[in-house]
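All protein chains but one are shown in place.
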């Protein structure tokens, strides 16, 4: 029960349809996740989001698998179940093994733990990190 | 003004001191971050945390730099300034360039954005991800 | 499976019942959301919460629809599915269109994105905003 | 001490400079906030973010002041001090009074409170909200 | 640089002044924290908040020190530095030792850690907890 319904291709505007066609072409798949079909209710947001994904998730200084791992880590930190599931699937497609997933969760958990300790005790930044 | 003072080596218990010595030996440096000196007020938490860091941040299915990138991403998601600064420094020591830092922030921002859209519209998980 | 059961009118204390009667009278409806029936297990919290709602959500310097939009935005930021659904319904009752909902989500997403960038890069407040 | 320095106009790439010129022209001001100067270290993120701001914060189904109020609310929920200060200034420029700011904080606080109660007691969505 | 200035007694409305007088009388101290002086800019929110504190933080099924410990734990989870400092001071006044503070942080950190694992792996609730 999302707030707005996932739209079938025939029910969305031509502008939204063009974005979905680009998703299919770029990803070389016929399947488009429901989040895109929900966003199709707002073609502007759909296009902004997809353009952002297209520009950011390509190979660059970081490789696409590393980017997916970071994506999952952030989704775990933000407790987005939808995103955890879909990006775990994407990461697996790009080569993530169960062993890598487990180590990812170890790092996410460890970071969360020390984040909480630094915030909890209100630790102040060491002088040496205050200089640039 | 942390809740408890960062302890100098001479002011901490032998148990805490042993952990700091191990941090210095493991990291091959004389400098120990203040978070460890604050944790030295609770030797049990100090040891638990350091043992966790030692076991998790080593090379494994993921390499140490990837682990640092994930660490920074989680620290940004949790808004821990202390951790962002100290782990950015660690990541630079392991080879992170400005270009990699920028791409990391791009992915963190993008993931945060789609996390919020999936949660905001209450998008339900596609049937295909519900099967294992 | 809430931690405590939503109580039927006949199962709650007179004090809780009086709050539910006031909710019905104030909102001119026979239906009372389950959150109030769960809170009826703690009449003090029920009364404190309802008094707060009654004082805050009335017309004032901000109109009731604007207040509902802010309410939804906060609920999205806090990932409260229950609150997103119920306050989207309230906002629709007060005139929120699909177009307004979509723009609301656009702003929530954009703010989340720049929040994360400011925190991620640890941007310091410009001198001009530090003066009052 | 941001992770990367805010860049002066002369120190940034032509692509970044063009974005800052557009910010000045669009906002009819000579002053550009430091967050944009920090983002200038990553011209792609700078452009993506500014394009998003330009498309979203214009008058539409919601007026610009309402959008600023939502922006502040989200920034409070995400504890971004930088964003709270800068968008409070923007909102004041668009007509926000102290009275409106106070009511905004009242709604943010109330929503946060009921968000936590719904999550805390794990209240389930009433059947009537599950239908579309 | 709070958004609105902390008000001196002579600069606030009689309604706000009455709340501050009640805080002083109830707490048997001349000192009133700045958060109350900032809230004095919105006497309604000031009164609502203080009434809530007065009703909740008294001895009941839980003793006042346990309530302060929970208060600190939540403030750590929400990363509110102001609240961590002021409620640590309150808890110390009520008998919290350094040893108790350290164990509190241990539990907060442990809970955060398992929260993240449960969310990260998207663990589903065991059938036995789904029954009431």
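Points worth noting:
Going in written order, the chains are labelled A, B, C, D and E, and every chain counts its residues from 1.
Keep in mind that, in the parts below, a contact is a pair of C-beta atoms (placed from the backbone, for glycine too) under 8 Å apart; a residue touches a chain by one contact, two chains touch by 3 or more.
The shown structure was predicted, so the numbers you read here are calculated from the model rather than taken from an experiment.
Interchain touches from the omitted chain, evaluated on the whole complex, reach A, B, C, D, E.
Interface with the hidden chain, as seen from subunit D, comprises residues 76-77, 79, 81, 84-85, 105, 108-109, 112-113, 116-117, 119-122. Subunit C meets the missing chain through residues 1, 3-4, 41-42, 44-45, 48-49, 78-80.
Annotation for subunit E: contacts to the undisplayed chain at residues 1-4, 6, 31, 33-35, 38-39, 45, 49, 52-53, 56-57, 60-62, 66-67, 69-71, 73-78, 80-83, 85-87, 89, 97, 99-100, 102-104, 106-108, 110-126, 128-129.
The rule we apply is simple: only the chains that are shown with their structure count from here on.
Touching subunit A and subunit D at once are the following chains: B, C, E.
Relative to subunit C, the most remote chain by averaged C-alpha coordinates is B. The interface at B-D recurs elsewhere; of A-D, A-E or D-E, the pair that shares more than half of its residue-numbered contact pairs is D-E.
A rotation of 180 degrees, rounded to a multiple of 5, brings the CA atoms of subunit A into register with those of subunit E. Most remote chain with respect to subunit E, judged by CA-atom centres, is A. The chain pair with the larger count of C-beta pairs in contact, out of B-C and A-C, is B-C. Each chain gets a centre from the mean of its Cα atoms; for subunit C and subunit D, those two points are 20 Å apart. Shown for subunit D are the residues in touch with two or more other chains, namely 1, 3-4, 44-45, 48-49, 52, 56, 78-80, 85, 102, 106, 125, 129.
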